[in-house]
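The complex appears here minus one protein chain, its other protein chains still in place.
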Amino acid sequence: MRGHHKKSLLYVTREGPSCKDRPDYLWTIRLEWFIIKVMKSLTKELWFETRKKREFINITPQVADLVRESGVQEGLCLVNAMHITASVFINDDEGGLHQDFDVWLEKLAPHEPVSAYRHNVGEDNADAHMKRQIMGREVVVAITRGELHFGPWEQIFYGEFDGQRRKRVLVKIIGE
Amino acid sequence: MRGHHKKSLLYVTREGPSCKDRPDYLWTIRLEWFIIKVMKSLTKELWFETRKKREFINITPQVADLVRESGVQEGLCLVNAMHITASVFINDDEGGLHQDFDVWLEKLAPHEPVSAYRHNVGEDNADAHMKRQIMGREVVVAITRGELHFGPWEQIFYGEFDGQRRKRVLVKIIGE
Partner (left out) sequence: MRGHHKKSLLYVTREGPSCKDRPDYLWTIRLEWFIIKVMKSLTKELWFETRKKREFINITPQVADLVRESGVQEGLCLVNAMHITASVFINDDEGGLHQDFDVWLEKLAPHEPVSAYRHNVGEDNADAHMKRQIMGREVVVAITRGELHFGPWEQIFYGEFDGQRRKRVLVKIIGE
């Protein structure tokens, strides 16, 4: 629904003493149409538990469904990891590339030696915090005519760098 | 236009049988002003074809024009690469820095050897996907009093890492 069409009918009833020569009467007056675009929003948390420590999951279908559910025609869709050792990013859905990403991130922010990081006191995930900074916390995607407005190969991924436990992604849609 | 001023004039015409001692009459009643801030949006794709494989293009003037065209006074402007081997980012418009970026990105994600990447089966752009992750897919810029709300040196760039073909940037503006 692009906007909100409000039809207001005004009924004017004469309530004072009537003229002698005619009965009480009723006027029905069509006031006008108000066309108001109201702002809409939708909020949803998606849950994941990866089998591996590091994994990329294509979450485009779930996000696209939520956009349709929101009824938003023109707006913005924020998709963000709610955990600080995970990412949401947009790139190609190609398995070889995902393996390349994994090797590359491990080179830029190696998991081992775990003792090289001051954060790793009782933890071993400092590298995951860094990998997430490179890949990003969130994406904001345009919604146009009720759909995610994507380029030809854009797909949304959840990137897990310290997995094997339940974690969340937030989808927030606002628009009209 | 900050909001939408709607002037509603209500014309009440008596349609029932008239009082004998006077003709039908017309009342004109000024109902009131409705001041409603309506949400606005603008969507535009900008096209680029760089001459070089890697190139940075300052797209601030085009985006600023679209903000003015949108009429949005208070809102957000999303600018994102629609292709997964390109970036949109905000930084300084300084040629030396752009050369530094180019050298630095090549160090962090070298183009060669092309065979080092599993993605490069019939392709040679795996490094471009990585460079784009470092520089980012998108920026969201505030719109205040009808203008891009920038710090002193902020400029928006299209960053191409696998160019020499037609590619797009999406500009989506929402607000009031």
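The chains carry the letters A and B, assigned in the order they are written, with residues numbered from 1 in each.
Simple rule for what comes next: a residue touches a chain if its C-beta (ideal position, glycine included) is under 8 Å from a C-beta of that chain, and two chains touch if they have at least 3 such contacts.
Bear in mind that the values here come from a model prediction, so they are computed numbers and not experimental data.
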Touch with the omitted chain, as defined above, among B:49, B:69 or B:94: B:94
Hidden partner chain, touching residue among A:63, A:90, A:105 or A:130: A:130
Hidden partner chain, touching residue among A:98, A:111, A:149 or A:172: A:172
Touching residues (missing chain, whole complex) on subunit B: 10, 12, 19, 21-22, 25, 27, 29, 31-32, 34, 36-37, 39, 74-76, 89-92, 94-97, 99-101, 104, 108, 134-136, 139-142, 144, 149-154, 174-176
Residues of subunit A in contact with the chain not shown: 6, 8, 10, 12-17, 19-20, 34, 36, 38-39, 41, 43, 76, 78, 80-84, 108-109, 117-121, 126, 129-130, 132-134, 136-138, 140, 168, 170, 172, 174
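Here, only the chains that are shown with their structure count from here on.
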CA centroid of subunit A to CA centroid of subunit B, Å: 18
